[in-house]
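Below is one structure, written out as structure tokens, with a few remarks after it.
All protein chains of the complex are present and in place, except for one that has been dropped.
Let's look at chain A:
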Amino acid sequence: MSRQSNRTTESKKMNSELFTLTYGALVTQLCKDYENDEEVNKQLDKMGYNIGVRLIEDFLARSSVGRCHDFRETADVIAKVAFKMYLGITPSVTNWSPAGDEFSLILENNPLVDFVELPDNHSNLVYSNILCGVLRGALEMVQMAVDVRFAQDTLRGDNVTEIRMKFVKRIEENLPAGDE
């Protein structure tokens, strides 16, 4: 894939199958490398964080979204622009906490988990945990510390997949964040 010199705001798309299979290969390999699900979850989160840190630059370059003024705006941008741009889905933003610092993303379908089933011996595996890391890493690069976790997961028997995002604090713009 060569980089074109003409800047275009349109992103090149591809069929999600290869993406789904590749992610599946990754999770399978991690399950082999690490003995327990908790370790795999942590590793997925870490890898997601690394991806997020780079993804945000790609996102800012390709979308014309400016700085968000509050967490609500952030939520909308994540759901309607970012998820759409990268995964081709638009989760809905719901369940705002009264303080306005926590919300849920409800994913109707998730390309990462097409045709995926969790076997019984991996019931603690958060298969799509990479997404938590991506969101955390990306937002950290725009000075927001957030806590991201899966509240519901269709792979573990729930009806929908729900990602809960909580605003922790604004990060001061002095030194770059340390490595994980």
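Going forward, a residue touches a chain if its C-beta (ideal position, glycine included) is under 8 Å from a C-beta of that chain, and two chains touch if they have at least 3 such contacts; residues count from 1.
Keep this in mind: contacts and distances are computed from a predicted model.
Name of the non-displayed chain as stated in its UniProt record, restricted to "Trafficking protein particle complex subunit 5", "Autophagy-related protein 13", "ER membrane protein complex subunit 2" or "Translation initiation factor eIF2B subunit beta": "Trafficking protein particle complex subunit 5".
By the touch criterion stated above, the residues of chain A touching the omitted chain are 1, 11-26, 28-29, 33, 47, 50-51, 54-55, 58, 85-89, 109, 111, 114-117, 130.
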